[in-house]
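With one protein chain removed, the remaining protein chains of the complex are shown where they sit.
After this line comes chain A, so read on.
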Amino acid sequence: MRRALLARLGASLIAFATLLALGAGGATPLKAQTMANTVPIEAWNAYMQHFVAENGRVVDTANGDISHSEGQGYGMLLAFLAGDRSNFERIWSFTRTELMIRDDGLAAWRWDPNATPHVTDVNAASDGDILIAYALARAGISWSNPAYTDAARKIARALGAKLVVKSGDRLVLLPGVQGFSVEDRKDGPILNLSYWIFEAFPLFVQLAPETDWARLGVSGLELLSIARLGPAQLPPDWIAAPARGPVTVADGFPPVFGYNSLRIFLYLLRAGIEDSQILESFRRSWLAENGGVPAIVDIPTGRVVNQLTEPGYRMLGALLACALDRTAIPQDLRRFEPTLYYPSTLFLLSWAVLVEKYPRCL
C-alpha cells in the first residue's frame, strides 16, 4: 500500500528533488536569477491602483477591506515579478511596521482598518510568512539587497522553528502558531495544503538549512495524493491529518474544495511540478465537468456548490488547460482587468507562470 503510494508519488518527488537540488547551492551564495519581468508593468500598476493603499497596505476588497499577511506577501511577490522596486519597498515598509511584531519573528496575520489596535489577531498564518519571506529572498538576490535577504532569512528560520513540525513520519506545515497542532486539537494536526508554496522551499533550503524543506515538500505532495476525498476526489481546504489514521475533512471547517485549495495546482505549476496525481482531479472537475471553469465543490457529495466565473478564476482554468492540453489562453483573458483582490492576484500569478513556463499558450 505504502509502496504503491510512493511509486505513484515517485515522478513528482524526483521532479521536486531536482528542483531543490537546483536551488540548493550549499555554502555558495544565492545566485541571481536573471529573468525578465513576468508581470507586465501596466497590469501591476492597475493592481496597485485597486488593491494597494498609499501606505503599502494590500486591501482584501472582498473581505471588509482588511489586510493580512498573505495579501502583503502576494503584493510583494507581484511587485517583485513586475520589477517594481519602489512599490515593493512601499508594501514591505507597511508589512514590517504593522505586521512583523510577533516575538517569534513571524507576521501577525490579520489587520483591520476599523479596529484599534489594528491587529485583531496576532496569530501567524504560515502561507503569509512563506510568501513574504519568499518575495524578500528573491528581491534580495535580484536586486542585490542584503537587507531583504537578511529579513527573509529571519522569517524562514522562524517558520522552520515554529511552524514546520514532525507528525509521525511526515514533516508538516502548521497553518498557524495557535490552534492547529496535535496539542491544540484532538484531530490535529489540522492542515491546509494550499499553504505549501512549493516554489519557496528551494530558496529556504539556503536561507534556513536547519529545517528539512525538501522533506516538507515531499510530505506536502504525499498528503496531496492522499487527500483526494469524496466523489470528486478533490482536496478539502482544511484537513485533519493525524500521524496515525486517515486524512479527513477537518471538523469545524466547511467541508469544501474551495477558495483555498483551488490555488494548489497553481503553486505546483509555479514550482515546476507538472505530474502530480492531483492535477488529474483538477482536470476532471474543472475541464471535464465544469466547462473549463473552477468550482467550489462539496466534498461529501461531490456536488458543485458554486461556479467561479470571474476572470481571475477562469484564468486558473485556462492555465490548467494550457499546462495539461496545450490549450491557448482565450482572447478575453489576455487583458488584465482588476475585479476583487483575490482573483486578481491569482490572475497575475497565473500570467507570470504562463510567461515564464508556457509561452506557447500565449
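Convention: a residue touches a chain if its C-beta (ideal position, glycine included) is under 8 Å from a C-beta of that chain, and two chains touch if they have at least 3 such contacts; residues count from 1.
Going forward, contacts and distances are computed from a predicted model.
Peer 1: When you check the chain that is not on display against UniProt, which of "Hydrolase TatD", "histidine kinase", "FAD-dependent oxidoreductase" or "Tetratricopeptide repeat protein" does it turn out to be?
Peer 2: Of the names offered in "Hydrolase TatD", "histidine kinase", "FAD-dependent oxidoreductase" or "Tetratricopeptide repeat protein", the one UniProt assigns to the missing chain is "Tetratricopeptide repeat protein".
Peer 1: Return the single residue from A:Val39, A:Ala82, A:Val119 or A:Leu224 that touches the missing chain.
Peer 2: A:Val119
Peer 1: Could you tell which one of A:Thr97, A:Gln178 or A:Thr301 touches the chain left off the display?
Peer 2: Of the candidates A:Thr97, A:Gln178 or A:Thr301, A:Thr97 is in touch with the missing chain.
Peer 1: Determine and list the chain A residues touching the chain excluded from the picture.
Peer 2: Touching the missing chain: residues 54-56, 85-94, 96-98, 100-103, 108, 117-119, 122.
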